[in-house]
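Some chains omitted; the rest stay in position.
Chains: A and B, in written order; residue numbering restarts at 1 for each.
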Amino acid sequence: FRLKRKGHKTCIMSKGTVVLAYSGGLDTSCILVWLKEQGYNVIAYLANIGQDEDFEAARKKAESLGAKKVFIEDLRSQFVEDFIWPAVQANAVYEDRYPLGTAVARPCIAHRQVEIARREGAQFVSHGATGKGNDQIRFELTCYALYPEVKIIAPWRIPEFYNRFRGRTDLMEYAQKHGIPVPVTPRAPWSMDANLMHISYESGILENPKSHAPADLYLMTKNPEDSPNEPDVLEIEFKNGVPVRVTNVKESTSKDTPLDIFSYLNEIGGKHGVGRIDIVENRFIGMKSRGIYETPGGTVLLKAHLDIETFTMDKEVRRIKQGLGIRFSELVYNGFWDSPECDFVRHCIAKSQENVEGKVQLSVFKGQVYILGRESSKSLYNEELVSMDVQGDYDPCDASGFIRINAVRLREHHRLQGFSGTKK
Amino acid sequence: FRLKRKGHKTCIMSKGTVVLAYSGGLDTSCILVWLKEQGYNVIAYLANIGQDEDFEAARKKAESLGAKKVFIEDLRSQFVEDFIWPAVQANAVYEDRYPLGTAVARPCIAHRQVEIARREGAQFVSHGATGKGNDQIRFELTCYALYPEVKIIAPWRIPEFYNRFRGRTDLMEYAQKHGIPVPVTPRAPWSMDANLMHISYESGILENPKSHAPADLYLMTKNPEDSPNEPDVLEIEFKNGVPVRVTNVKESTSKDTPLDIFSYLNEIGGKHGVGRIDIVENRFIGMKSRGIYETPGGTVLLKAHLDIETFTMDKEVRRIKQGLGIRFSELVYNGFWDSPECDFVRHCIAKSQENVEGKVQLSVFKGQVYILGRESSKSLYNEELVSMDVQGDYDPCDASGFIRINAVRLREHHRLQGFSGTKK
């Protein structure tokens, strides 16, 4: 499609309706006005996925900027149940470290955006994601997958837009000119993205991979140096590989809905400074980027789930599932949540979780999660079988045969090396 | 081979010479005497791989028990360079959690044991590993691989032995009868295995997976509750994926030989309570067992290596290497260090590390390791390319094409679902 500059602000015929993923901030406010300027009817859509935001103020702002409709959608429960829970089942971690807090949120937001676009008859969707990042891909792949005919307007990839707005100053100027309220507090020298699962920090002064993150950067977790000197002890109960209850053992309080459980784990994890990481990761588009993340509840859950999973799942099932989990993490990171392969992998992983149930006790303290013990009626752990004090139904002589058969191949290999003299 | 009970203690003709992996403790002392009783010449071999032991006392004890020769071998440098370093390159972790401290030590011990057996013309080797564990396999696979004709005497798998020694009491009695010094300090209600890389704790009261480990169990790491309230900040320099120098940034001291580096990381990690885990794992023989491990230096290195590796290694090379690292960990856990496949994987992983060099800064505090920053002349990180403030040699329009081509398949899939009506 082609965007054409209009010579006058009002155009008789609209180009159509666009559903804009609106954040309430400066960028998407400017985009809202700019889209109107380009001749679109704009529907502002703001997903509540747990970020700290004055949603009513955002609604009013969008309306005042000329949005034809504004949808503020509370997706928090859906985000936890349909997006975070599968990630928990998968032990989803990208490149061994990043728990995917942003990646998991993007398809959640885009699902509703597509729903609104279809319902409202909008042919266009738009977002404020930049042209070098992963989020543009995550948003758009989900949109294309669920709404193949959709047309996507990504202003930060449109020369008319990005050449006009080359920096924050340009946006500020435009805002002032168009009556867009400008932020009064000075902006942090980095960008951030927040949701129920995590806050990410990147860009600006963080782009130098050598420089340390400032101590005051973190908003979701306490600095472990200042966190309580006493641990909290939690018991998390799992069923089908997802938590169904969390209990604070000392306080005897518990939570048992997905959103409450996750929020409580965020609270406790955050209080003790759990889940901070500073990494360089590989974006889908092939760049390395530096990101700082805090994922308090997600980190607690990852550790607890790993524990109950290994306790209850067959060893060899787990090996296969581990590979699927890595694949899942890559798919989600790259924006393929709504792909046939991610559906397939999610299905397989969910299948593997059928017996993953039981309770894990853990303590949370000074940035760490310590597993203390676990129990399950579905465990394959057999205390008698493994005991060093009881022989049980186990004949140690069998191990001799097991070892000798495993050695057949190794001994043959040695024989060959002797012949060929190539042993190095 | 057949063990025959002798009617009298001394036999005119020896059955041959056995090199016994001797620990100095009650079990292998009894085995030493029992092997003599069975008619073998016994060579006691005690590897120093960093465990806390009075090696000279052990030598005297072995001699007094009738060992024909005693070899006390300091393998610490070799252990670090030839066994721990490849594990560091691999980011070796078994089942997502266990850093393989025992598994990596076993082939190191067995290598020298085989060398001694060959040199001394011994046809037999022996060890005190139990019949349900992994260590018997690790010892023996290495022995068979390097010395295919060797005969292995594993007393804990020989009915004559294990039926005679059904518990500690039997060993104590036998010891008293045969002049074997018995330990005076009461024994911990669990078993442990220590080396430079870690201490493991299992069995006894730990066999109940639900019961918490006692606070006084750990010998190598401080309880984070009692550890310093101030972090240490280290800079670790890597070359070829292994550390070549560690510097304490505040104190400006540094270490630069493998053994010194690793020992220093143990010291700092231990001081801050780093590397404690409590897990249930899957043994090679298919049992689940509960183990508690503390791996202070290894944990610091794992985090630092992960960071410098992702910083310097190509994304797709890393994905392939990640799979090889998981395979390596399984092989090492299962005792296949000396197998053609482990040789192959080690070679490939080492190849992948050629550009893994640079410096990582990190802080160690209250059980945690925090990466602070990193730098490298070999990094593929390109600050200009990734910057959100600079366009650089990057055209954001390319991303539109990239996304749309990635969506081709997803849109086709949606089309099919429409036809078949099987979209769930």
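Note that in this section contacts are C-beta pairs under 8 Å (C-beta built on N, C-alpha and C of every residue); 3 or more make two chains touch, one makes a residue touch a chain.
Everything numeric here is computed off the predicted structure, so don't read it as measured data.
Asker: Because only 2 copies sit in place here, please give the count for the whole complex.
Answerer: For the whole complex in this structure, the answer is 4 copies.
Here is the rule we go by: only the chains that are shown with their structure count from here on.
Asker: I'd like to verify one number: the distance from the centre of chain A to the centre of chain B, where each centre is the average of its C-alpha atoms, in whole angstrom.
Answerer: Their C-alpha centroids are separated by 32 Å.
Asker: Within their complex, state which residues of chain A touch chain B.
Answerer: Touching chain B from chain A are residues 91, 95-97, 130-132, 136-137, 140-141, 144-146, 148, 154, 156-157, 159, 162, 167, 191, 203-204, 207-213, 224-225, 229, 231, 276-283, 285-290, 306-307, 310-311, 315, 318-319, 322-323, 326, 330, 335-336, 338-340, 361, 365-368, 370-375, 379-383, 385-389, 394, 396-397, 399-400, 402-404, 406-407, 409-411, 413-415.
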